[in-house]
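One chain of protein is taken out of this complex; the other chains stay put.
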Amino acid sequence: MDLPKFSLDAEILSQEQMAENVYRMTVHCPQIAGVAQPGTFVQMRLLGGDVLLRRPLGIAEAEREKGTLSFLYRVLGKGTAAFSRLRPGAQVNLLGPLGHGFCMDLHRPLLVGGGMGLSPLLFYARCMEKRADVLMGGRHAGEMFWTELFKPYVSKSYLATDDGSLGSKGFAVSLLPKLLEKGEYDAVIACGPEIMMERAAEMAKAAGIPCQVSLEKRMACGLGACLSCSVDASDGTRKKVCKDGPVFWAEEVFP
Amino acid sequence: MDLPKFSLDAEILSQEQMAENVYRMTVHCPQIAGVAQPGTFVQMRLLGGDVLLRRPLGIAEAEREKGTLSFLYRVLGKGTAAFSRLRPGAQVNLLGPLGHGFCMDLHRPLLVGGGMGLSPLLFYARCMEKRADVLMGGRHAGEMFWTELFKPYVSKSYLATDDGSLGSKGFAVSLLPKLLEKGEYDAVIACGPEIMMERAAEMAKAAGIPCQVSLEKRMACGLGACLSCSVDASDGTRKKVCKDGPVFWAEEVFP
Amino acid sequence: MNGGLLKTELAGISMNTPVLTASGTFGFGEEFAEFVDLSLLGGVMVKGTTRKPRRGNAGVRIAETPSGMLNCIGLENPGVDVFLQETLPRLMPYHMNVIVNISGTTVEEYGVLAEMLDVPGVAAIELNVSCPNVKDGGIVFGTDPKAAASVVKAAKKWTKKPVILKLSPNVTDIVLMAKAVEAAGADAISLINTLLGMEIDIHTWRPTLGNITGGLSGPCVKPVALRMVWQVAQNVKVPVIGMGGIASWQDAVEFFLAGASAVAVGTANFVNPHAAMDIIRGLEAYLQEKKLGSIRELVGKMDCG
Partner (left out) sequence: MNGGLLKTELAGISMNTPVLTASGTFGFGEEFAEFVDLSLLGGVMVKGTTRKPRRGNAGVRIAETPSGMLNCIGLENPGVDVFLQETLPRLMPYHMNVIVNISGTTVEEYGVLAEMLDVPGVAAIELNVSCPNVKDGGIVFGTDPKAAASVVKAAKKWTKKPVILKLSPNVTDIVLMAKAVEAAGADAISLINTLLGMEIDIHTWRPTLGNITGGLSGPCVKPVALRMVWQVAQNVKVPVIGMGGIASWQDAVEFFLAGASAVAVGTANFVNPHAAMDIIRGLEAYLQEKKLGSIRELVGKMDCG
C-alpha cells in the first residue's frame, strides 16, 4: 500500500548543528507527520534559491501529536549546504512521505546503522518502543551524538568508530556475528553505506534471520516516474528505489 | 576623473517599506560611502540566490561619517523583488561607485524628478545644502513620501501627481516654465522618465540655462566593457551610460 | 475550471487544455495522479517505449546543473509488449490522452512500433528520433533531415493515429529538420528534446554520469527552446508542441506567443509535482484577465514589428 503523498511548504521550527557538517532540522508538517512510516523519506525543496531539484532525506523523527518532522542530514554539496543555512521561521517544501518503510512486524530487531544511515533507524527504534537494539558505526567520536539520540528508545546499543575514539575500533559490522550468535534477534534492519549493508545481509543470512536494507540513489521525481533511481533486482526485474524501496529485503536486491 | 571603484560585501542595516513596492535599504559600506558623488550608482548583487546579473541602483544617501549608503528602489522584477526580501544582517555585494555624477559647481539648481528618479536627486539636494529647490512628480499621493525626505535639504519643493491626489494634477514638467520664468535658477538637474527629461531639457534651453539628465539603460558590467548600455550621442559618437554617464548634459544626448 | 477557454484541438486530438507533460518526466501519468487531474492535461507523453525491454544506462543517471539537470536514463522501459498488455489497460480509468513516445533502432522498427500501438486507448504516437543517451541509432534520425523524414513515413504508413515527430535541438538548422518531417507527413512537431551536455567530478576526475554525456533540460534551456519553437512555427503549417524549461504559466505564455499550439512540462514536474496544474490555472487566469476567448488567440502572436 502506498501512503498518501503531500507536496507542501513547511515552516522550520529549529535547526541545530549536531557535529561537524551534521544538522538536525525540525519542521512543522502535520500532514506528513501524520502518515509517515519509519524508513520512508521526503524530497525536500529549497524555495527561491539556486537549487533546482529536490533532495531526498530520510525521516528521523515524526511526532504525530505536535505535527513535526525532524531530519538529520550531513552537508555534502550545494543542496544540503543551502538547507543548513536556513533559520527557524524560513520555509522548505516537502514532498512525502515517499517509498516504503521498514517491516514493523518484528519482535526483537537489531538495527545496524552507519553514518547518516542511522537517521531513519532512529524513527524506527522509537516506534519499536525499546524492543530494538542498535549497532552504530561512525567515523569518530565527534559523530557519536547518535548514542544520546538512541538511548531513550532502544534496549541496548553497541558502537564502533573507524578510529576507535569511541566504542570498538573498526567497522560496526565486525561486531555483528557475535551479536547474532545468541539467536536473540528476529531480523537485522540495516541502513548505511552499501558495503556495510551487504555484509550485514550476509551475516544475517548466515545467522538464519531476515534482513532489510535501505538503498540510496540519486533521485529526481521521487515518485517512480523518471527512472533516475532504478536498480537491478535479484529476480532480473528493475526496481525503483524511490517507490519500490528505499527499503528492500536484502535478497530482493543483493545477489 | 573616474572615482576609485570597489566590489565588496556590505551588511544591510535596515530595510523599510516606503510605499507600495517602494523600499529603502541602508547598508554599511564605508569605502563606497567615502567617495560616492551624487548621481553615481552601484551595481548591486544578490549573494547566493537565483539572480545572476547585478542591478543598477542610484545612491540616495551616503553618510560618510557613519559609512552608510541608502538606496530607494521600486520592486519591478525578480532582482528588485529579491532585494526587498532581504532583512537587516543579510549581505549584498556592491560594485561602485560607478559612472559620473551631477555637476556640483552650481549655485541655485532646480531639481526635477519623477518616480524613482528622485532617488539620486535626494543625495544631490543634501550636498547642495538648501541651495536647491525640487520639483517632484509621482503617480499618486501614496508615493509622495519623497516630500518628507527632501524637506530638510531643499529650500522649496513643488509637486505634481498624475491623479492630482497631492500637489498639482498632471505632469511635473508642466510647472517648469513658470518656475524658470523668474530666472532664479542656474541649471535644471533632471532624473526620471526619459520623456520627462526631454521636456525638462527643452524648457531649460528655452529659459537659457543648462540642463543635466540621468539616463537609464539595462546594464551588465557597469564598467564600460560590455556595451549593453550604449546610446547615440548628439555628436555622432556612442556613449556608455554606465561609464560616460549616467549623468549627461542634455545636449550631449538629446537631439 | 471555467470550461472551454483552454480547450483546444491538435492534430485531430481534442484536448481539455493545451498543457501536456513531456516524455520521461511524468512516467505513465499514474505516478502523478495524486497531484494532477490527468484528464485536464492535453495529454501525457509517456516514457520512451522500445520494441524490446531496455535496462537503460548503468551508473549515475542524473546531475544537477545551474538551473537545469543532466540525465542519461537511456530509455529504460519494459518494452512495447508489456506496455500494451499491462500499462495501457491500467491507464484507461484516467481518461487522459495517452501519447506514446517511441524509439527505434531502425526505420522499420518505428513502423513496427507504430502498428503495434495503433490500438484504442492510444491518442497519438510521438517519434523520439533524438534521444542523446543511447548508442544504437536514434541520434542520426534526429540530426539528418532525410533520416528523420523516413522515420515519419514508416510510422505514418503503419498507423492511423496522429504522428508527432520530436526534434532534437542539437542541430545547425532546426527549420530544415522541421520542414523535412512536415513534408514526410508528420501531423505535429514537438520540440525540444534535451541538449547534449556533460559534467566532470573534480574529486574523482571522472564524468559524473554513467554514460559520460547526458541530456540537459530545465529552465536553463528555455531561451534556446523558445527560439527554436519560434523559428519552426513560422516555417511549418503543422502545429508545434513547445517544451524545454517550462516551469510557470508565464513561461508557457512565451511559448504560445512564439507559435506553439500546445506546451509540455518536463523537468518542472520533478521540482513541483503539480506544476502542470499550476500552469493550467495560471493560463486560464491570464486569458480571463486579457479578455481572450481562447488560447488560440495567443498562438504566434508575438509582435516583432
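Quick notes
Which chain is which? They are A, B and C, in the order written, and residues in each are numbered from 1.
We take it that contacts are C-beta pairs under 8 Å (C-beta built on N, C-alpha and C of every residue); 3 or more make two chains touch, one makes a residue touch a chain.
Computed from a predicted model, the values in this text were never measured in an experiment.
Across the complete structure, the visible chains that the omitted chain touches are B, C. Listed residues C:G12, C:P66 or C:P93: the one in touch with the omitted chain is C:P66.
For the options C:L226, C:M243 or C:A264, the residue in contact with the chain missing from this view is C:L226. Contact with the undisplayed chain is limited, among B:H28, B:K78, B:R139 or B:K205, to B:K78.
When you scan C:G56, C:G197 or C:P273 for touch with the missing chain, the hit is C:G197. Within the complete assembly, residues 65-68, 70, 143, 170-173, 195-200, 202, 204-207, 212-213, 216, 218-224, 226-227, 230, 245, 250, 253-254, 257-258, 301-305 of chain C touch the chain that is not shown. Within the entire complex, the positions of chain B that touch the omitted partner chain are 4-5, 7, 45, 50-54, 78-79, 93, 95, 218-230, 232, 238, 243.
The rule we apply is simple: only the chains that are shown with their structure count from here on.
Listed by label, the chains touching chain A and chain C alike form an empty list. Measuring from the averaged C-alpha position of chain A to that of chain C gives a distance of 36 Å. In whole angstrom, the spacing between the mean C-alpha positions of chain B and chain C is 47. Residues of chain B in contact with at least two other chains: 50.
Within chain C, the positions touching two or more other chains are listed as 67.
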